[in-house]
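Dropping the structure in here first, questions after.
For this view, one protein chain was removed and the others were kept in their places.
Going by the order they are written in, the chains are A, B and C; count residues from 1 in each one.
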Amino acid sequence: MQRVGVFVCWCGSNIAGTVDVEAVSEALKSEPGVVFSTNYQYMCSQAGQDMIKDAVKEHNLTGIVVCSCSPRMHEATFRKTAAAAGLNPYMVEIANIREQCSWVHKDMLTGTEKAIILGKAAIAKVNLNAPLTPGESPVTKRALVIGGGIAGIQTALDIADAGFPVDIVEKKPTIGGKMAQLDKTFPTLDCAACILTPKMVDVAQNEKIRIFSYSEVSEIKGFVGNFDVTIKKNARFVKEDVCTGCGACVEKCPMKKVPNEFNLGMDNRRAIYIPFAQAVPKVATIDPNACNMLKNGKCGLCARVCTAGAIDYTQKDEYIEEKYGAIVVATGFNPISMDKFDEFAYNQSKDVITSLEFERLTNAAGPTAGKLLRPSDGKHPHTIVFVQCVGSRCDACAEKGKEYCSKICCMYTAKHAMLTRDKYPDTEVYVFYIDVRTPGKNFDEFYRRAVEEYGVKYIKGMVGKVTPEGDVLKVQASDLIANKQLHIDADLVVLAAAIEPDKSARPLATMLTASMDTNDFFTEAHPKLRPVESPTAGVFLSGACQGPKDIPETVSQAGAAASKVIGLLAKDKLTGNPCVAHSNELMCNGCSSCERVCPYGAITYIDKEFRMPDRTTKIRRVASVNPAVCQGCGACTVTCPSGAMDLNGFANLQIMAEVDAICK
Amino acid sequence: MDNKEYLREEIIRRSGVNPSKCMRCGKCSATCPAYDEMEYHPHQFVNMVESGDIEPLLNSESLYKCLSCFACIDRCPRNVEPAKLVEAVRLTAIRKQGANRMTADDVPPIIDEDVPPQLLVSAFRKYTK
Amino acid sequence: MQKITREQLIEKAVSLLADGTVSCVLGWSKGEFDYDVTPALFNNEEELKANFVFNDFCGVNFSKYLISKTNKCDGKILVFLKPCDTYSFNQLLTEHRFDREKVYAVGIPCEGMADIAKVKQICGDGISSIAFDGEKMAVTTLYDDAPVMISTADVLAERCVNCKSKKHVAFDELMGDEGEVIDSNRFDEVEKLEAMTPDERFAFWQNELSRCIRCNACRDVCPACTCEKCVFDNPNSGVENKSPANSFEEKMFHIIRAFHVAGRCTDCGECSRVCPQNIPLHLLNRKFIKDMNEFYGEYQAGAEVGLRAPLVDYTLTDIEPGEVFDRGDSDA
Partner (left out) sequence: MQVNEYKPLIVAFCCNWCSYAGADLAGNNRLNYPAEVKIIRVPCSCRVNPMFVLRAFQRGADGVIICGCHPGDCHYTSGNYYTRRRMAALFSMLDYLGIEKERTRVEWVSAAEGAKFAATMNDFVEKVTALGENKRLEDLRCKK
């Protein structure tokens, strides 16, 4: 039996005005377990707290009930008081007789009556309380960043800057991501390469950062502070540490007709290739699907020309195991496929392109060396039609596109239109829009400049149909302001395709037990207050994997994610919330129901050996809760039919004792 | 409910279309092959039904200019289905007493030898009660 | 009258024992009377020939026994499963309750099992023997000289009258067809109750549940009730009780039991079969099944291994608890 002390607070007249505090402390005196009961003007004051401490010593109290304001207000205060008096802080229960009693009831009699019942419930609960100690787990002081785009790069740099080692896993042969493919960036129009490549070099030169390029995460185990990750390093058939990136092999490779994915297939690369001049790491990679040597053992030219001897046709996929304290997801985005949008003739004409392809066409390092030429015949286009919202803002049941606004299209289309008019003033540029959405610093000004200074023709309306006819594209569109249907003979049509999370995100979320929304964007722990954390502890979100974002927003989120990671890695130990679920192995059936409802993946199953009454042993599958991961919601406790699963601090018996006390 | 409101509800019920899903992109009008023939264009149809302006639509020739090609339905990003609205308004118009668009007597003078009989039957279905 | 005979089953069991596929057989054994068949483990041909039976009273669902029996048998265990048993079999596998590798399941056809209560309604108590003869069973009682001839079809158990499926959803080998899921009227009675006024429903259940003697037979036979220790037996659960100590206990017991098996109950009907007080317990389970089908889409527990039951799943647009009453009930 506990020795409970009851402390009734007046809260000045806040409580005492509607509740007879004297009567309450008197009535609660005779409750089971209560050895001391008193009341005081302000329990939370220093004098009030001292009163509690003294009573603990004087009466050897093992439990404390404070009848006062909401536990959301002062539970933490009184827990500290208890701890200072040498009691376990979780031996404190609060009866909320202010917010939920004196402030909502007018009549002294009813107020007092209810306060007594609330006090009884708290006493009934504290009688069943057990001292709780928060679990501690060590923190591996190393972070993993999955994805080497601008989001991953910025996060890694910021974490490394704070002195913690970081590994970047990038599935492509080089880091840089989408930003490396861009030409200029809005709203300042500085070139993407000029601001990105120095950062890539910083990453390469930073001692704290390791880059696993051409690699994927294949397995994740563990929990916050203690992730065990297996990284699959795909065979690139070139020894990374030996290759100097001279490019001699690339020049000699006879396989010249491999579509170049970096230029979105608009030109060709060799079977051995370096994606672009500033690639990091700058090493060659052999495409096993194109290389003759790897396919049928005939060729071997690259090995012969490589003076460094870096080519290794026998290289195998390598698996690396590493421990991490935190994981940052920065898997980014891709434009959606245009296959379902027949009306824009994307698959019928080479001159209907996506905006990302347009970026490559205008990029000095692109397939046309920066000259804006039509992919079909290499001629300069004179009339260009930009179509906004292709696949964005679609109704869910339309099944072609995405429900959300892709956010970046309005700005990059304004940029494309402006740059085109700037370089080629003889070009007619039309932009068909539904709404122009340009919130952001200097964004709307940028768009207005495109219209007012560069003469881009913005038309409120949509393109309904694009028909290739000869070497022109017949564009049929509506102009809603003029209430006219327009027919434009265009040379080039650029589609602002919606963006979607990278396909690797979904399997990764499964490995991480991190939640995702229906669009496969990662869910944040709180949409406003914890926007860079996943609900799964130790997993952080950076960039477009969480939702469409432009570069400034991505970089600031990347920094925010890094600061959260640093905050975690700076700790030597993690102190958990002791109010977590635990499973009674003797009663657990191993039925897996709890595992299915756990939002955090905190429950795993182990095979446990039990001694049977007849001295034999039996191995049974039982649930085991990881207290470092469990957040204490209690979903598992209700789904468990045998009652093996229970929640510390809110145990079945405790809540039932409260029910009984109230219903007496 | 006044007549205007009644008509609006009736059209929405008959068509099964929710015009408030429209985001005013105008793709229906952009895609419409009969656009130039129409007094009220597909996007206006949606907008006018939404605001309850049915009377002008009922009296408009536009009703009979729609080819029912359903290009607007196919391409609407919001699944609004403008052609179904046109159809519902047209039904409302021809269901009125004596409002048949066409009677059997009208046919012989305009008949064309090359027109397949099936087309005539379906036109009749479309234009009469 | 079953399509398959005792001799065929023994022959199958003996051959599987002989070729070493299995090392023992979970089957039906003679009981005190011809109609109270009990499950038993057989190790060899002699035991099978002596005690193995198969007749219209072999309704026992063996799935649950596999949990304990797989540990009692060194090699594989042979189990004969009727179509409805295979659903429980899959459900238990979903819950990792036994090792599939230790079981050799033979699917056998079922023509529906007889309900002894219905037999007794026809010929009265004091049954001394039942002989099976073609389509009929010859029931001899202490009080009559000549046996009463009864057709199985007339005394089918409720669960067999409303059989939901003749399909074997899990087996290693079949004796007969795989069978099909069939349309049943199993929710008719639930609907009848739903159509009553709350007062009538209350009266109905008061009449039924007041007969409960808390013998726990329903729990003990239920293939979904496989807890190592039931909450009602656990002094730390806060709801422990073994007898109807106060007026509320049966209700609590039956509601909670139905809730605990909701989404896991395959509607095998064992609870109602074994209830000595003939309480229609399946109507509680079927209410949950019917509700969940209506709220969250058709779901049949045990149809496949690994299915996610409705109560451990959700969608963002589920029905609100306040709306569940307004589905055209007469009392709405």
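Just so it is clear, contacts are C-beta pairs under 8 Å (C-beta built on N, C-alpha and C of every residue); 3 or more make two chains touch, one makes a residue touch a chain.
Just so it is clear, the structure is predicted and the values come from calculations on it, not from any experiment.
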The omitted chain touches A, C
Only one of A:579, A:603 or A:623 touches the unshown chain, namely A:579
Missing-chain contact, candidates C:84, C:105 or C:292, resolves to C:292
Cross-chain touch to the chain not pictured, restricted to C:30, C:201 or C:229, is C:201
Per the touch rule stated above, chain A touches the missing chain via residues 70-73, 96, 98-101, 103-107, 109-111, 113-114, 117-118, 121, 515, 523, 535, 579, 597, 599, 631-635, 637-639, 647, 650, 652, 655-656, 658-660, 662-664
It is residues of chain C that touch the chain not shown, namely 190, 193-194, 198-207, 209-210, 212, 231, 238-239, 244, 246-252, 255-256, 258-259, 262, 284, 287-288, 291-292, 295-296, 310-316, 318-325, 329
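By definition in this document, only the chains that are shown with their structure count from here on.
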Comparing each chain's Cα average against the average over all protein Cα atoms, the nearest is chain A
Between chain A and chain C, the Cα-mean centres are separated in Å by 47
Multi-chain contacts in chain B, i.e. residues touching at least two other chains, fall at none
Expected list for chain A, residues touching two or more other chains, is none
Note: in the complex, chain A contacts chain C through residues 586-593, 596-597, 605, 618, 620-621, 639, 641-644, 652-653, 656-657
Touching chain A in the complex, chain C uses residues 71, 94-97, 225-231, 234, 236-239, 260-261, 308-309, 311-313
In the complex, the residues of chain B that touch chain A are 21, 23-32, 35-36, 41, 43-44, 71, 74-80
